[in-house]
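With one protein chain held back, the other chains of the complex are shown just where they sit.
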Amino acid sequence: MKAAPFEYVRPDSVAEVCEILAADEDARIIAGGQTLIPMLAMRLARPTKLVDIVRLKELRGIRSDDGAIVVGAVTRQVEVERSALARRALPLLMKALPWVGHPPTRSRGTVGGSIANADPSAEIPLVAVTLGAEIEIENSGGRSSMPADEFFIGAMVTSVIPGDCVAAVRFPVWSQPRLGTGFHEVSARQSDFAFVAAAAQVVLDEGGRCIDAVLGLGGVGDRAERIDVSALIGADVARFVISDLVRSATEHMEANSDLHVSADYRRRAAAVLGTRALGDAIAEARAADGMAQ
Amino acid sequence: MKVTLKVNGRLRTADVEPRKTLLDTLREDFLLTGSHAGCEHGVCGACTVLIDGEPSRACLMFAVQADGYEITTIEGLAPAPGELNVVQDAFCETHGLQCGYCTPGMILSAHALLEHNDAPTRKDIVEAISGNICRCTGYGQIVEAVELAAERLRQTNVPRHVDGTRPNESLGDSTTTDAPKAAHTPHGARR
Partner (left out) sequence: MKPAAPMKFVSSNRRVREDRRFVAGQGRYVADVVLEGLLHVAVLPSPHPAARIVSIDAAEAMKMPGVHYVLTGEELAKATDPLMNGLDTPNVRRYPLAVGQVRYAGEWVVAVVAESRAQAEDAAEKVRIVYEQLPYVVDSEEAFDSTSPPVHAAHGSNLLLDKTFVWGEVEKHFAESQRHLSFRVVWGRNSTVPIETFGVAAKWDPWREMLDVWASIQMPKYPDQIARALRIPLNNVRVHFDVDVGGSYGVKRGIKQSVLVSHLARVLGRPVRLIEDRLDNMRAGDAHGPDRIFDVEIAFNDDGIVNSMKMRALDNVGAYAGRSPFQLGKPIGAIVGPYKIKSVQYRAIAVTSNKAAQEAVRGFGQAPTNYAIETAIDKVANTLGLDRIEVRRRNFIRSDEFPYLIPSGTHYDSGDYHTVVAKVLAHANYEGLIRERDALRAAGQCAGIGIAACLEPSGGNSAFEPLLNEKNTTTTWMDSCRIVVDGLGSVTATIHTTSSGQGHETLAATVIGEVLEIDPDLIRIVRPDSLNSLPSNTPVGSRMAIMLGGAAFHAAQKLKAKIVRLAAHQFGCAEKDVVYGGGTVSHAASDRKFAWAEHVNIAHRNFHLLPEGMEPGLETTHVMQVPTGTKLPENGRVQMYPCHSFEFHLVLIAFDPVIGKPEIRRYVIGHDCGTVINPRIVKGMTLGGIAHGIGASLLEEFVYDSEGQMLTQSFMDYLLPSSHEVPKVEIVHHCTPSPFTVFGQKGSGESGYLGAPAAISSAINDAVAPIGISFSKLPIRIAAISDAIAAAGELQTKVKA
């Protein structure tokens, strides 16, 4: 399983990267390589040129910016796991990261790589969609951004066109105090691609009423989706039956069948895991200031 | 392309096609045959090496990407010819291997864990080796080896990065811009 031949270049700037990509449709970006290189080894992908961006400082780092956390595209997944800033500001992402591959793939794999790969069951895209993150893209025209749920179009398909380079992910931060998150996943083995993954984030007021809530499901259809949980907003969470809400939202979801699981399974699991994730988020939010369970 | 890699503390040069993986370069150009090919698509972990102290799949890296890092292979662990380090010896004591094919990768993953966690729980160990598939042992005696090595290391005076910091960042990578890096403290310090 040796890759077909290709050229290798390591430009010094993002601008140069975009130039190269625009000039050669068959050139591809390589960052962590954890997803791309297996495809090259199996000759499922045959780029003429690999453009290595992983050392570009301008695409690296985790910083706070105007109520959001901006994660540079080539930031390694393990760096986010170990970041104190990310831990404080993005608790949902922190819960998702241990499910991304294994420790050795997280040591090299990048946040941007996971986003650009757009696997329907990938955890980082799920969190991005759930939180309404923005994907920042650089090309010869400069930097633009678009909401995650517009960026992800289908299975392994995003809005990028030749000449684009995913530059960063901007995750909104919820700064309210009574915040809770929940993340659940089912896969054949711990480190496999999820059959279904659920990510939830909830904020409550002092009286235990829900101020804001989001729930996302990955792995069910061709891309991660946010589920409409607006019925929860304003409600007294102690009296709300989450499972009914989640089940009715998931029972007619578009779902895929494959070698390992049926579409019906995905829908069923989505209902259960979505309920659990939301339930965990609510419980965590309630515990956030010692409220009775 | 010519490439200069730092392997087990030494700079080594090879002239390779861009498509040649780090694994193949280590094995063929540097004759370091302790890292093994099991699947060549990043699942089995038999090719595991340490890149700046982090377990990484050598089959998922091209040699041309690997300059500027500290690469450690199994050959870099033994303190001297014919001697074994604490982790290697623990694997011999509990018989944490049979055919030996996954073993170099497994030991490097264990070694990396113990550099940063001097009292790993069974759960920590299982997670740390979860990227290394073994078909012989069923993992039982491997977990025992890591537990034994942890216990022995706790009793020695070997400095480790037990406060959770990483060893020196590689020459090529930029650092993250958040929390300042804590200084490397010798074994005995607690987080």
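Residue numbering begins at 1 within each chain, and the chains themselves are lettered A and B in the order written.
Please note the rule applied: a residue touches a chain if its C-beta (ideal position, glycine included) is under 8 Å from a C-beta of that chain, and two chains touch if they have at least 3 such contacts.
Source: prediction; values computed, not measured.
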### Task
Using the definition of touch stated at the top, determine which of A:20, A:45, A:272 or A:288 touches the missing chain.
A:272
### Query
Any idea which of B:22, B:64, B:107 or B:150 touches the chain not displayed?
B:107
## Note on the structure
Logged for subunit A, residues touching the omitted partner chain are 1-5, 38, 42-43, 186, 188-192, 195, 259-262, 264-265, 268-269, 271-273
### Query
What subunit B residues would touch the chain not displayed?
17, 19-20, 27, 32-41, 43-44, 46, 73-75, 77-78, 84, 88-89, 91-95, 97-104, 107, 122, 125-127, 129-143
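Following the convention adopted for this analysis, only the chains that are shown with their structure count from here on.
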### Task
Compute the distance, rounded to whole Å, between the mean C-alpha positions of subunit A and subunit B.
28
#### Entry: Contacting residues of subunit A [partner subunit B, same complex]
1-8, 30, 33-34, 37-38, 40-42, 50, 52, 54-55, 57, 60-63, 75, 78-79, 82-86, 101-105, 107-108, 190-191
### Message
List the residues on subunit B that touch subunit A in their complex, please.
### Response
1, 17-19, 21, 24, 40-42, 45, 48, 51, 54-57, 59-62, 64-65, 68, 109, 127-128, 130-131, 164, 166, 172-174, 176-179
